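Note sheet for the following structure.
Every protein chain except one is present and positioned as in the full complex.
By written order: A, B and C. Residues from 1 in each chain.
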């Protein structure tokens, strides 16, 4: 929701195509179509209201990114930006005067540090409540079936029911893109973590492809919701090793 | 939900057209189409159940207003009233014997005092709970990402994560139109406020256009919902200056 | 959800038509179409899950009633029973071997004692919680805007913001039709009440027509939900006369 400082945005506009070729497709699982459909889905889940949150999908060397500050449930494929995976330069921008999502550097953390194929950012209230109820640097839970829906690093093998899910919590910053460094540090400090929570803000999670990213975002949100309920009911969300849950 | 006292309603009916010209359009973002679509959206969010709440959109010199006491999720474009922006006279009324929304003078507060392009009234339960849990004259919250979705005065630049959101709370009155004066006074006393809460009743918020109004209504509702959760969990919704949140 | 004891059901079946004439219509507000549409709406609100709850609509001398024990969100117009308003005999029954709703005598309380045009029965969890948190014979709330959506007796003039809403609570019985007497007594003891709550079960409310019945059912459910939240937060739901709310 704030202005983007991504250096690539300063490149001369003449090199950027506004052609719809890269974003218009009859294939329902084309990234540009998926972003629109999933944003409508996420809106109904309360993850992206008020233009907050979003999703980026990578397909081979192309990174598809939604515009900044628009109603996520109303995005059209023609509104989508396409970036080069490596150089981050815009290969395609919308004809409308839209700005590329300020989450871009955060999404690239997932692409660069985890080789993700998609990254989801939510403003889930469950995430906000968890970061308020867990004032420290991480959230932990264990012995919940839905942990099995999370993957080591977000992109590798599925976690076991016997694993403890540990998600780092970073402090929020006034500008979204300034979260980049904190998120990168958290991902390096917690190399197995499949997501990062941002205090008083929301979640970043990712997966090998859009299906895994969506599955993990749903499992994470479910776990955060249950964790809040447990905490408010006076229960611990982790069980000590050797103690039957 | 009560009878309207707007003096314009007493004008001889002969001058008011019932033609559909001003409200029937194939353009999905025509104000009459938008009011119907957004009311269905707001119904699913629980903002306008039981014929409560609504939205008014201004387009140049025309103000589009829904009828009073009807199911908001079932409004048709042909049910919409069109008023002159300045004189408030009806330029168009429905053929059906419908009454103009009793919220009209409240919507005009947003048009007159903030030069708004749209105004949304909700009966959100989160708003009712906030006005019960904050018995004083204002609601405050800070250090929540979604504050960045709110704008100074509702129509100017976006708030920062470091700003404290302050929304005045006015007392409810038996007749909706009698809220006009209290709302105006609150808007003058809190010139930067992007919304007004009505005790035991709901919200009024607005924006430069329907997109900003909708975005801010969603962000406001999100913040009210989180604030209730924080308060019930024993947490403060504001952080003192100089204290890390 | 239990067997019906209505004496009319014992009449010889030969006099009952299974013709679709009374229930098949292209008019979207034909009672048989409305019952199907509203049941889908009520399902999404959580009022009629698990085959519970329902709605009956009266049109002149015909009473339209859904079958018993079926998924309410999947009812088709051809599944609807049509009864004579006065004699309660079936004028039309479905070709399928369905039983008339066990709520029939309860719906008739609204038709007979309030001259209602429609009656809605919900299994709303908010109603169940209110009857648990208010263990006495009535529920009261005041000074909530949505009270203005309720009508004296359910069929007369709208209540004022300054009125106290009083809804009698009756005890549940093992068989739904055995609620008839308790509901009738409550309606006579509370002649102005627009609804009856059934302990650990749900609501019955009604209106002059389906639109008023739906509006009041929504306002009632909203008020019950807010009342539960207020009670659990330690607040009273009524304000003493002369004390500013």
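In this section, a residue touches a chain if its C-beta (ideal position, glycine included) is under 8 Å from a C-beta of that chain, and two chains touch if they have at least 3 such contacts.
Keep in mind it's a predicted model, so treat the numbers as computed, not measured.
Taking the complete complex into account, tell me which visible chains touch the one left out.
Across all of the complex, the chain we cannot see touches A, C.
One chain isn't shown here. Among A:62, A:85, A:99 or A:143, which residue touches it?
The missing chain is touched by A:143.
Using the document's contact rule, name the residues of chain A that touch the chain not shown here.
Within chain A, the residues touching the omitted chain are 143-146, 148-149, 158, 160-162, 211, 214-216, 218-219, 221-222, 225-226, 229-230, 233, 235, 244-245.
Across the whole complex, list the residues on chain C that are touched by the chain not included here.
Residues of chain C in touch with the missing chain: 1-2, 46, 49-52, 71, 123, 125, 128-129, 132-133, 171-174, 198-202, 232.
The working rule: only the chains that are shown with their structure count from here on.
Apart from chain B, which chains are still tied to one another through touching, counting links that pass through other chains?
Components, chain B removed in thought: A | C.
Distance-wise, how many Å sit between the C-alpha centres of chain A and chain C, to the nearest whole number?
Between these chains, centre-to-centre, one finds 45 Å.
State, to the nearest whole Å, the distance from the C-alpha centre of chain A to the C-alpha centre of chain B.
Using C-alpha averages as centres, the distance is 32 Å.
What are the residues of chain A that contact at least two other chains?
Residues of chain A never touch two or more of the other chains.
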